[in-house]
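Right, chain A next:
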Amino acid sequence: MQPAIDAPASAKKARAGAQVPVLRTEALTRRFGGLTAVNNVNFQVNREEIRAIIGPNGAGKSTFFNCLTGVLPATSGRILFNGEDITGLPPDRISLKGIARSYQITNILPNATTLENVRIAAQSRRHAWSMLKHYSAYHDIIERAEAVLKSVGLYGKADELAANLSHGEQRNLEIGIALATEPLLLCLDEPTAGMSAVETRDTVQLVRSIAKNLTILIVEHDMDVVMGLADRITVLNYGQVLAEGTPTEIQNNPKVLEVYLKT
Partner candidate 1 sequence: MSTAANDAPLIAVEDLHTYYGKSHILQGVTLHVGSGEVVGLLGRNGVGKSTTLKTIIGLVQPSHGKVVFEGNVVTSMPPHRLARLGMGYVPEDRRIFRLLTVMENLRTGLDRAGMTDEKKRALLEKVFAYFPVLAERRNQAGGTLSGGEQQMLAIARAMMLEPKIILLDEPTEGLMPRMVSQIRNIVDVLHRENVAILLVEQNVPLTLEASERVYIMEKGAVRHHAAARDLKVNDAVIHQYLGV
Partner candidate 2 sequence: MQLTAILAGIPWDQILIQTLNGIVTGMILALIASGLTLIFGIMDVVNFAHGELFMLGAYIGVVVLATTGSFWLALLIATLVVALLGAAIQIATLRPLLGRDPLTTILATFGVSLILQNYALWQFGPVARKIQEPFSGHFKLFYLEYPWYRLLIAGLSAAIIGGFWLFLKHGKFGIWIRATTQDRVMAQAMGIPVPLVHTAAFAIGAGMAAASGVLFGPLVGVNHTMGLDWVLKAFIVVVVGGMGNLGGSIAAAIFISLLEAYASIWVSPAQAVIVSFVVLILTLLFRPTGLFVPTPK
């Protein structure tokens, strides 16, 4: 057993990534009948990293994401979250462990207000079996929901029906819902899909501003977003890791270019 360490030293240790990657996969494989969509992938993401996953069409990015978040069971291999084996856990359990996810097709409650959308997500972290107390009695949940709305820039629209938000605002709300579950790892699936240039820039800034104390995995096709946000990039091709590195390294990697241009 480790002897007790005083606060500053322990903070420094935590900062050093604590040597346990936030997420790690070992030989992760997912097959659909004869097609191997994810092929023996060894992948890891460290604390407070922003990692982008890119790759040409059919590279297996969505399937990989779906395996990580429990939406699809892996055919073989392991997934470790903070050192704990989470392979085979269903999505709700994975969410409780601290992984939150946004979806490619906006997945919000259109008939609830912006605040309610986020509050419901925040509430999921409490035992919700008490039917006698009104939700407004849970002050801390409402405060947390309001704080999340502020961080995604939607506090001014707290009482607006989610269906009435613009596309960009809805996508940001989706990020807010994920944030409200107090995750350690945030997985964003094509967060800027269908957005205008202005909305895209706003979302990039938003992700940068929430990145503190959070590890972020992001699947994207928009290269400006990827290069602007990512600390490191993983390139997938035919279900395998083709290359990994900083944005500059990836941009100068001839294999990556080859695969994208099909030369």
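Here is the rule we use: a residue touches a chain if its C-beta (ideal position, glycine included) is under 8 Å from a C-beta of that chain, and two chains touch if they have at least 3 such contacts; residues count from 1.
On the choice of candidates, all candidates are chains of the complex that A comes from, given by their letters.
Note that the coordinates shown come from a computational prediction; the quantities given were computed from them, not determined experimentally.
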Which one of these touches chain A in the complex: 1 or 2? 1
Quick one: which bits of chain A touch candidate 1 in the complex? Just the residue numbers, please. 54, 56-58, 106, 166-167, 170, 190, 193-197, 200, 221-223, 226-227, 235, 250-251, 256-257, 260-263
